[in-house]
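Dumping the structure here so I can ask a few things about it.
Left out: one protein chain. Kept in place: all the others.
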Amino acid sequence: MKADEKIWFASDYMEGAHPEVMRRLEDTNLLHTPGYGMDAFSESAREKIRQACACPEAEIWFLSGGTQVNATVLTALLQPYQGVIAAGSGHINVHEAGAVEYGGHKVLALPHENGILRPETVEAFVKDFWADENREHMVMPGAVYISQPTEYGTLYSLRDLEALSRLCREYGMALYVDGARLAYALACPENDVQLSDLARLCDAFYIGGTKCGTLFGEALVFPKKGRIPHFYTMTKQHGAMLAKGRIAGVMFETLFSNDLYRRIGETAMLAAQRIRAALDDLGIEQVFGSTTNQIFIALDEKQLRDFGARVEMSFWEKRADGKTVMRLATSWATTGADVDALITVLSGNAG
Amino acid sequence: MKADEKIWFASDYMEGAHPEVMRRLEDTNLLHTPGYGMDAFSESAREKIRQACACPEAEIWFLSGGTQVNATVLTALLQPYQGVIAAGSGHINVHEAGAVEYGGHKVLALPHENGILRPETVEAFVKDFWADENREHMVMPGAVYISQPTEYGTLYSLRDLEALSRLCREYGMALYVDGARLAYALACPENDVQLSDLARLCDAFYIGGTKCGTLFGEALVFPKKGRIPHFYTMTKQHGAMLAKGRIAGVMFETLFSNDLYRRIGETAMLAAQRIRAALDDLGIEQVFGSTTNQIFIALDEKQLRDFGARVEMSFWEKRADGKTVMRLATSWATTGADVDALITVLSGNAG
Amino acid sequence: MKADEKIWFASDYMEGAHPEVMRRLEDTNLLHTPGYGMDAFSESAREKIRQACACPEAEIWFLSGGTQVNATVLTALLQPYQGVIAAGSGHINVHEAGAVEYGGHKVLALPHENGILRPETVEAFVKDFWADENREHMVMPGAVYISQPTEYGTLYSLRDLEALSRLCREYGMALYVDGARLAYALACPENDVQLSDLARLCDAFYIGGTKCGTLFGEALVFPKKGRIPHFYTMTKQHGAMLAKGRIAGVMFETLFSNDLYRRIGETAMLAAQRIRAALDDLGIEQVFGSTTNQIFIALDEKQLRDFGARVEMSFWEKRADGKTVMRLATSWATTGADVDALITVLSGNAG
Partner (left out) sequence: MKADEKIWFASDYMEGAHPEVMRRLEDTNLLHTPGYGMDAFSESAREKIRQACACPEAEIWFLSGGTQVNATVLTALLQPYQGVIAAGSGHINVHEAGAVEYGGHKVLALPHENGILRPETVEAFVKDFWADENREHMVMPGAVYISQPTEYGTLYSLRDLEALSRLCREYGMALYVDGARLAYALACPENDVQLSDLARLCDAFYIGGTKCGTLFGEALVFPKKGRIPHFYTMTKQHGAMLAKGRIAGVMFETLFSNDLYRRIGETAMLAAQRIRAALDDLGIEQVFGSTTNQIFIALDEKQLRDFGARVEMSFWEKRADGKTVMRLATSWATTGADVDALITVLSGNAG
């Protein structure tokens, strides 16, 4: 496979599962269990996640992918006449093919700062809504969607999250956090939001598996027991119920054993920190202020051509100044050798 | 795990993946590939399926589960004002939590014979529809959904399938086949419908993975190229797009290598045939006329108690005569020892 | 207009509004009022309806047509994972083009007796549902829909309605009554269900205008205040909010003034009774047991041809015995002369 001669930093879902996860799948492969997440592996995974979140009553569901979780949970959290507030850059607003709207709900897109939805922005919007005489002709904001880390790799501070949570409770909205890359937020030195904070402040959030060590699968957490009755049926109705639910159970049980979820995050963050330091040294422009496992760099024509010949990156956007923003992503699968090779390429071509 | 002391015949999704599938997942685990099914494994799997179906132009998609495939493909095949004809016993009508209706379409449920929708039944219905002066106030039949094998383990004959296909073309309907357990139909001696027949006669069908050897995943086949534009986006919109699409690709590539899909079916059928012979010998009533890997037996109170203490079966229904219909399912994971043990239990308690 | 030379019994929506309604529209035509049902006419109409229903706290909304009311109110009454039980012959199941499914909900169609959904039928169904181990894979019954009178012109007795109401409360379902032709039920001598009974026993019902004297419009009643928050927005979202809501308000205020709704029903019932007596005398077969303003007759070829040449009727169905079932409908607009002319035609041709 020729492409493998390149150095792969295109995304954090280019390999299979973390080797510990894969080994556990193999070890348990021929055991018999009931279907639909009613098995002991899934229950054990749930219990470990409850402990990690310091939230003993949490209800936890394993679904296959992020878009599916977002669409299903928002249908559950919203009334038919409500929409969900999100940053304009939010994944549900841009890159989920209109799944939320397909489920009947408007995404109320608001301005953002490097992917972060400021509490002040939300507050101004909901105050205006509730003050509007014509609000019954409008879509009522019923939930706030944020991503931690954001699509730009940035982080909500605990203070921001607390402010958003207060706003949500004041204005009768659910707070929902998309944690597709949550391991990389948790392992980031700048981060001050723990799993227990998410459990305390949100109505629902998901702990990403697909981009953080599993073959597929996300763990959706409802911290408050009974928050969503009959979520099992809603999951089935959205085609999101796994017949062999135990596969997700085995994978998440492994992620939350022996500190693996933390180790996965750290591996990616150490790689990212080395790369960021090299970029600084080399004077290559980093953008968006990402502090997690996604690194956005602005390249000129020559850099784009030279790096692109050796490194798999993701195209992000063409800038007005002619530079091209590209994304490098590290993950649990990034090795020290990968980073070395990348830095060599960058050095040979930088500025 | 105490439950494992029982003999497991509850369903065909109680274990992980076929060992050959698991091995291949492990072997390829750390290779890098692009996401979303754009990888070489997925393309190779598609090519092998095209060959198995003798349909070189088929478009093939890998989705995570059956309900999801059904809901997504029916949205693609139907116009907003159309519904889908199905047997009253059809999986989409009974056990998918209203996923088709959630997508906006009515299931037009018709009477069946042991799960089989007779062509005559469909014909009478569509003739009545098109003759009705008020038909513009009614849901137009836009597709026919059948399962091969059916939910009762029975099979459509090639003759039936050809008749349904003719009807569909005559009345402007799509024909769609749910093949969740297709391996077990293909391996059944009574079966005369091959993959190439499905490709020739249907607008879409899926080749089941979850119940036939994979961890998850179904291969949806559109035999005619260009039949559904932008299905990629529809898949994403339904939350059915796998980020690590290559996992499904690897699994289906393996299923369609070295004759594995056929071998999986045969293992289950050999087990089923031994069990059926024993049931006949023991005078235990079999119902619904299933000839595939699902065996339905009608048990009296004592049998239900005695067998139930030793064997994991599925409850099917309580009959008016007081007997209880239970389901035994074989699969690729059923061993000769399992069958021996089952027959011993049945023998000790029969009659 | 040549068609007017025929005698019109095809339906109860072939003319404009009752003359008293039309006169009131003209008298109020140039007055200024706020839009969206916030006007004094609408409020007065609501108050009169509350009094007629002996239900001072009822919330009342005016929507433009029956299908729209049904789809909107069912979305409001049901959770996303719930469906609505209805007779197989129910209008929502047959003649509303799948509007309920378009809104995401399954119609759980059950057998009926001349359009009537027997309480025993509903009870058996919901008991089975709640006893089913797989019920979380199925559509939960969340409401019961009935029509009073039914699509076959038959009536629920107070005893039936009370039984259905008890069942609904026991099993957590809403009871909803489609009263498209309610005036003709209320005026029927066999009827023992009053508006106050509907208010006492149902979660929602609508008082039909379109077929009972208005140009368009139905009055939806939620007997219990606060039952459906933000129904205004749901109405708008369904395109069911009338900008000039006052037009419906004026029409319903008139219907519920000077006993007009009762008089409208009586006019139609007197005509229907004369026609039924004549049919009995003439030995023309009446079917379905209708006792309200719809009269179903089974005609042979010659009768069909002869009557059809003179009378506008509606085709209902072709029977296996070769006879054709046709519908005659009376209304507020049926005159004594119309009935005389009809009887003359029937007499001249009767068998």
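Each chain carries a letter (A, B and C) given by its place in the written order, and its residues are counted from 1.
The criterion applied here is as follows: a contact is a pair of C-beta atoms (placed from the backbone, for glycine too) under 8 Å apart; a residue touches a chain by one contact, two chains touch by 3 or more.
In this text the structure is predicted, and so the values were computed from the model without any measurement.
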| request: Would you indicate which residue among B:Gln51, B:Gln79, B:Asn258 or B:Thr344 is in contact with the undisplayed chain? | output: B:Gln79
| Omitted-chain contact residue, chosen from A:Asp39, A:Glu59 or A:Glu96 | A:Glu96
| query | Which listed residue, B:Ser11, B:Gln237 or B:Thr267, touches the chain dropped from view? | reply | B:Gln237
| Touch list for chain B against the chain that is not drawn | 75-76, 79-81, 104, 136-138, 140, 229-230, 232-234, 236-237, 241
| note | Note that chain C touches the absent chain at residues 1, 3-4, 8, 10-11, 13-17, 19, 22, 25-26, 28-35, 40, 64-72, 96-99, 102, 210-211, 215-216, 233-234, 236-244, 246-247, 312, 333
| said: Which parts of chain A face the unshown chain closely enough to count as touching? | reply: 80-81, 83, 94-98, 101-107, 109, 133-134, 136-139, 315
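Everything that follows uses one rule, which is that only the chains that are shown with their structure count from here on.
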| message | Rounded to a whole Å, what is the gap between the Cα centroids of chain A and chain B? | response | 33
| request: Report, in whole Å, the distance between the mean C-alpha point of chain B and the mean C-alpha point of chain C. | output: 42
| task | Among the residues of chain C, pick out those that touch two or more other chains and give their numbers. | result | 80-81, 104, 136-138
